[in-house]
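With one protein chain withheld, the remaining protein chains of the complex are depicted in position.
When the chains are written out, they are named A and B in that same order, and each has its own residue count from 1.
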Amino acid sequence: MTRKGGEKMKFKVLYYVNQFFGQVGGEDKAGMAPEFKEEAVGPAMGFNGLLQGEGEVIGTIICGDNFFNENKEEALEFIMNIIKEKQPDIVVAGPAFNAGRYGMACAGVAKAVVDELNIPVVSGMYEENPGVEACKSKAIVVKTADSAAGMREALPVMANITKKLVKGEELGLPEEEGYIPQGKRLTVFAEKRGSQRAVEMLLARLNGGEFKTELPMPEFDKVDPAPAIKDLSKATIALVTSGGIVPNGNPDRIQSASAQKWGKYDVSQRDALTGEYYTIHGGYDPVYANEIPDRVVPLDVLKEFEKEGVIGKVYDYFYTTTGTGTSVANATKFGTEIGKELKEAGVDGVILTST
Amino acid sequence: MKLELRRIHIKDIQLGNETAVKDGVLTVNAEELINLLKEDERIKDVKIDVARPGEKTRIIPVKDVIEPRVKIEGKGKGFPGVTSKMEQAGEGKVNVLYGAAVVTVGDIVGFQEGVIDMWGEGAKWTPFSKTYNLVVDITPVEGLQPHIHEETVRLAGLKAAEYVGEAGRDVEPDEVLVYEMGSHAEESKKYPDLPKVVYVEMLISQGLLHDGYVYGVNTQQILPTLLHPNEEIDGAVISGNCVAACDKITTYQHQNNSVILDLYEQHGKTINFLGVILTPELTTLDGKFRTCDYTAKLCKMLGADGVIVSEEGYGNPDSDLLMICKRLENAGIKTVLITDECSGWDGMSQPLADTTKEAVAVVSTGNVSHVVTLEPADKVIGDDKAIATLAGGWEGCLEEDGSMKCELNAVIGSTSEIGYHYCTAKLY
Partner (left out) sequence: MVKEIERYGIPIVHMATITTISESVGANRIVPTIAIPHPVGNPDLSKEEEYTLRKKLTERALKALSTEIEEATHF
């Protein structure tokens, strides 16, 4: 994030709006290609005023919602070129309120700008706008009303956050600053120790008082079951584990908890893991796995099934990482990377063991 | 039962020719202590050192922390069933060297020992940067089986704490705290209108370096067990584990269990505190169903209106925590859970391994993967290269200049799930 703190120069804002707020037209103009105007247009004008001279809107990009969503690559190419040329300190998009296509367009801009140019983005949307989920972790999305009637309330909040971000100031809690939580759990110090807070929370519940949980329960998404293997005797089966089974010496230095990587090891010449493998997983008693690592990754029996013709082949490699303390985000990343390799290798089925 | 904890405030610690406390200064005769510990033939060598709050000292890898005490009146001494013969704990008068701690360090047994920094950034994250620490560095004889290695170090730490505690025998305390609670019948008669509260304390009971002990019995072998709160704060429960340094309940924290102390504070005022249920966290599904059903049943039999449930560890025990919560809530008992989170380096990951909608009241003690940067220490007691293999550290996290990055995972007591410390997590 670039800072302009301490200098007298005004920081530069590049503003993004759709065809309607860009005062070009309504639905009839939703297919318009992006244009750049070297001035503040529509809400960007009000926004500019709210910056109170600390910053200024150096230009507005106007793009049709349909055009963006249907020609994303082309639209982004134009937009990103402008941004690279004008070098703003921050990009502001919307507010899109509850307009879904507009929200998705703002989200598309936000992701590209943050990921590729590392420039912060501020937007504004109604909570249920699909654009929120698409970009809330990348941009700061201010919580707005569900229609443009909320413009007057939204702009000052967006301007305030914009100023803070440019100056490198830390944002307060979402409910304090007025934005939709990005989904980030930040570890901070509380005034009272945990047990004290627990006692107070329980007393509140027992007395029918108000309380607020510090940890809302996670929701997990589901995946459709993959089709079954038709002919097992011709199938290649791969083994994957989160039990932290690695070759002696842990050559790839996989972590004992909170894994940041996974490993892949050639077992095509082996009949079993015992002898050259052990566990580095810090979350369970390792004695049994160290003795016979096949107790965690059943290579021995799978090889026998291969000999017996029950399965076609044991895949040459097995994949391993440590499950304990490993964030869901990392696990998801590993799964995606490993899955890609397995797919490309034509593996027919996978056995994943956990500890 | 009536227990008096008589605190002698310790203001400094030093090594010297005697083991005594004078004017708040604890002096320890290192040689005498070393000889005592080496009576266990499994111990090859012992080194003693001290670490004071504010000194640029790093202690690593830490196994356990124990509070030095001595029982001057009443049954039992030390840790009944473990370092001394079996006696009923929970009554009598105990002199406590308050502000001092014995910290055991040494040859790594497993992956989850931890680090204590006595100054700077690291000090904020552990409660033991504020205690005057006597560090006992134990080297076992070669070739010990891992289970024996752990036991040897565990017992040595407890013995050391007893030895040091003796120094407080004849010293006048600075403050006396009285913990008195009769039978349920008696207390309910005194406070008929106060809501009944039970504390369910989950203990990791999953094998090597993942065990706990009550009166010396490995908690893998117990059914959920009712304890009088005085028993735990009088040494009946000790730690045998290093389950992620961040939320391991050290023996010190059993002796000073913050949920017990905070609930006791409210007993007779806003609640009728019925006691503690120790619940083991087991490694089989059947075991989990058994302990969760049993725990919920005990709470119901006791007539609990509300229950605080604390966890030890994360991952598979999250399942037990939520199963207990679900059973209690469905029985009309209000719960508050205390747990930490595994939200990843960026805090964006789902915090728990499991989920249940009944868990509406949860205290978070922080994200175990929060990364901290610890400055280089002037002095390291132990071996700071151990950080590369500790849970929460990684290869390359120790810089040449001695500074290191690590997750809170590796810092003793940082995300204590008995709410002993002050960390929490907020949604941003």
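Just so we're on the same page, a contact is a pair of C-beta atoms (placed from the backbone, for glycine too) under 8 Å apart; a residue touches a chain by one contact, two chains touch by 3 or more.
Computed from a predicted structure; not experimentally measured.
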{"item": "Contact list for the unshown chain, restricted to visible chains", "value": "A, B"}
{"item": "Options A:M9, A:A149 or A:I351, residue touching the unrepresented chain", "value": "A:I351"}
{"item": "Which of B:N257, B:S319, B:N409 or B:T424 contacts the chain that the document leaves out", "value": "B:S319"}
{"item": "Sites on subunit A contacted by the missing partner chain, in the whole complex", "value": "220-230, 232, 235, 237, 240, 242-243, 284-289, 291-292, 294-298, 300-302, 304-305, 310-311, 321, 331-332, 334-336, 338-340, 342-343, 347-355"}
{"item": "Residues in subunit B touching the chain absent from view", "value": "206-207, 283-285, 288, 316, 318-319, 323, 353-356"}
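What we mean here is this: only the chains that are shown with their structure count from here on.
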{"item": "Whole-Å gap separating subunit A and subunit B, where each centre is the average of the chain's CA atoms", "value": "36"}
{"item": "Contacting residues of subunit B [partner subunit A, same complex]", "value": "110-112, 124, 146-147, 195, 197, 206-210, 243-244, 258-259, 261-263, 265-266, 270-271, 283, 305-306, 308, 310, 313-316, 334, 336, 338-339, 341-352, 355-357, 359-370, 388-395, 407-409, 415-428"}
{"item": "Interface residues, subunit A side, partner subunit B - complex", "value": "137, 171, 173-174, 181-199, 201-203, 205-206, 211, 213-220, 253, 255-258, 260, 280, 282-287, 323-330"}
